[in-house]
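Subset of chains shown; positions unchanged.
To keep things simple, chains are lettered A and B as they appear, and every chain counts its residues starting from 1.
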Amino acid sequence: MLLWNRAAVVGVPGVGKTSLCKAISKELGYHYINFGELMLKIAIERDLAHTLEDMLQLNTELQYRIWKSAALSIQNAENVLIDLHGVDITREGYLISLPFEIIPPEIIIIIETSYDEIFQRRTRDRGKKRVLEDYKTVKEHLSLLKYSMVSISTILGSNLVVLKNDELQTCLEHLKGVLQR
Amino acid sequence: MLLWNRAAVVGVPGVGKTSLCKAISKELGYHYINFGELMLKIAIERDLAHTLEDMLQLNTELQYRIWKSAALSIQNAENVLIDLHGVDITREGYLISLPFEIIPPEIIIIIETSYDEIFQRRTRDRGKKRVLEDYKTVKEHLSLLKYSMVSISTILGSNLVVLKNDELQTCLEHLKGVLQR
């Protein structure tokens, strides 16, 4: 039995979130939604951008509208697992990017791992042009993600889970325990 | 003079919260309310559970209703000191369990102590069937408690105090300074 109608899985880039989410959604029957890809799809439809890099170069107001449209487009979706960063580093500082007022998740699952793991994944994924942040920045990003997700959980009364993704299979088992009974 | 109409004292299990709260309430004249016991009383009245363990086995929806009823039942109480966890570890992750929207505290007092103290108290209290969490889990629980209490304090504009309970008498003196003038 699927436990949640809307679950958000958040984590900094390189934490292995997407592999986890895709595998578990397929296995359990959740609808997998990659929020960044959904935003890009909308940006492309509106002829605002062709690639992720284009989109991230748009002005703040335009990005905000795309973000809001993406959230509104899945407002009525059921049994969804939403894969998103939660907090983004933008040109203008940190920005909480989980649209909790539009699509309040019943549970927020934070995926964490060590800096070394994150660094290795980001180096491998150079094709995705991932920014290589230094240790202090990654640590701060991880902390701010946690603080803000606790804030959202406090505001919404959502459940909150913190999972370490040091080893994919183990983390998948934990995630399974969280998502179904 | 009692400084607060409604004070919440929060902490993870084994931090020595209850001894502190009972002693100080008696000395200063606050009405002591143990929120967990209040919930159990309501569960028993409704014939939903006979023991704390029974109650914690109830489904989420039922536990939520008991929790809400407990909060509503003390909404008009004055000069109360409410003893509760603040954040609970449930089968479905962390859950903020301070009903701040129903009984907004004017002050939130977080009681902390070292892992060793917590572990020793929990081991002694096996009669209470306290779960023995490992060091990392306790540390995470303590952190999330702090983050969420700061969130609540931000939302409500409540005062916030963090007290170390390394030694009962010293902590009692500090608590006294916080609760009366």
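As a working rule, a residue touches a chain if its C-beta (ideal position, glycine included) is under 8 Å from a C-beta of that chain, and two chains touch if they have at least 3 such contacts.
The shown structure was predicted, so the numbers you read here are calculated from the model rather than taken from an experiment.
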### Message
Copy number of the whole complex, given 2 identical chains are placed, is what?
### Response
3
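Everything below uses one rule, namely that only the chains that are shown with their structure count from here on.
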### Task
Using mean C-alpha positions as chain centres, tell me how far chain A is from chain B in Å, no decimals.
32
### Message
So in the complex, the part of chain A that touches chain B is made up of which residues?
### Response
3, 107, 109, 146-147, 150-151, 153-155, 157, 159-162, 178
### Query
What does chain B use to touch chain A in their complex?
90, 92-96, 140, 143-144, 147-148, 151-152, 154-155
